[in-house]
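The complex appears here minus one protein chain, its other protein chains still in place.
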Amino acid sequence: MMTSTEPSLAEYPVVIELPVLWGQMDAFQHVNNTVYFRFFESARIAYGDRIGTHEFMRTTGIGPILAATSCRFLKPLRYPDTVLVGCRTLRLEAAVMDQEYAVFSRRQQRLAATGTGQVVAYDYQRLKKSAYPEELLERVRRLEHL
Amino acid sequence: MMTSTEPSLAEYPVVIELPVLWGQMDAFQHVNNTVYFRFFESARIAYGDRIGTHEFMRTTGIGPILAATSCRFLKPLRYPDTVLVGCRTLRLEAAVMDQEYAVFSRRQQRLAATGTGQVVAYDYQRLKKSAYPEELLERVRRLEHL
Amino acid sequence: MMTSTEPSLAEYPVVIELPVLWGQMDAFQHVNNTVYFRFFESARIAYGDRIGTHEFMRTTGIGPILAATSCRFLKPLRYPDTVLVGCRTLRLEAAVMDQEYAVFSRRQQRLAATGTGQVVAYDYQRLKKSAYPEELLERVRRLEHL
Partner (left out) sequence: MMTSTEPSLAEYPVVIELPVLWGQMDAFQHVNNTVYFRFFESARIAYGDRIGTHEFMRTTGIGPILAATSCRFLKPLRYPDTVLVGCRTLRLEAAVMDQEYAVFSRRQQRLAATGTGQVVAYDYQRLKKSAYPEELLERVRRLEHL
């Protein structure tokens, strides 16, 4: 995990760096659409590591579940390349985090994709929707200056 | 490819059947979010097979490119299961097809996810946006009763 | 799961049928090498379902772990196609099953790949190698006429 010096990712408190792999390209010779959601997921997990999601999940049984996600593809990616993937929370409620993702191509020096994710609090013991622990919400507010 | 007898997919002219694989589950013990986009892609490709997309691509150099896609997760999927995945075009313009996808779980007997895809006409020789051949548009209209 | 009527898979007590997906092809326009191991895994899991591996895992804590696997690629696969994937156990010891896999292409009407897997008994509670329950071994012997 890193803080990006890339201006287009300046608003993202969590940014990870990932290699583009040859095997991620499909028969159209560019990175397959499903791979962008692996990029988003990896940034979302890194964001969760930062705010301690997994630690809360262990102690409270309440964890995140992805309710919806989307991607807008701006420029095709090809191997070889390295991407920076940012994750931020735009809107926070007791039970929902609305996140935004951005994929920046180092080779092309521009955004290759943007995306969204709706991450809902889920009680994995009672198997139903829940609310995030207040301390977790507070950590997101501090991280995002919300 | 098949025409579904499943009521919730009745509006989808193209429906494919796919097995849920054990290896598609992630550490949370249900099918990983990226896999749903593989499901959508497979239905989109089957739809393209039906209207002859690849044949037009060979003769005109103009083919589809995915500009945006989204998924709403309704119920987690687990192995073993089989899903029916429907694809339909809701809105058609000269250069854009707005598609909808639905994933029906045979085991749970209900929809597990819905999604969208924006499929844009692209000139793979001139490397820029284009318009779909009129004959292809006509085939979509007939298939969808648009 | 099915019993194959395909002669080249006649020796395989467990055979599954899987679609080849467009998105499994890589930039060389044929099914990527990693996908064959997903095919093998899916047949291995179906084999485990047949002999009750997961049921034993729940009751004894002892389950299978893959120690080694290999694939020989005979003919490239492309979308569209359907493959039959067979799994059999060639050699059985108290702690090890040596398995063989075969991938048959319906479109090409011939074997596309063969493979091996060494599946070792593992005690998931004590985190160390173990031995398979005698009843499980007996089921494999009956299934394989060993």
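By written order: A, B and C. Residues from 1 in each chain.
Methods note: a contact is a pair of C-beta atoms (placed from the backbone, for glycine too) under 8 Å apart; a residue touches a chain by one contact, two chains touch by 3 or more.
Here the structure is a predicted model, which is why all the values come from computation and not from measurement.
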Displayed chains contacted by the hidden chain, counting the whole assembly: A, B, C
Residue, one of C:A68, C:A94 or C:L146, that touches the chain absent here: C:A68
Residue numbers in chain C that touch the chain omitted from display: 32-35, 37-38, 41, 65-73
Residues of chain B in contact with the chain not shown: 22-23, 25-27, 29, 32, 34
Footprint left on chain A by the chain that the document does not show: 16, 18-19, 21-23, 38, 41-42, 45, 49, 79-80
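Just so it is clear, only the chains that are shown with their structure count from here on.
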Same or different contact residues where chain B meets its copy chain A, judged by the half mark: same
Whole-Å separation of chain centres (CA-atom averages), chain A against chain C: 35
Distance between the centres, which are taken as Cα means, of chain C and chain B, whole angstrom: 30
Rounded Å distance between chain A and chain B, as computed from the means of their C-alpha atoms: 24
Numbers and ranges of chain B residues touching at least 2 other chains: 38, 41
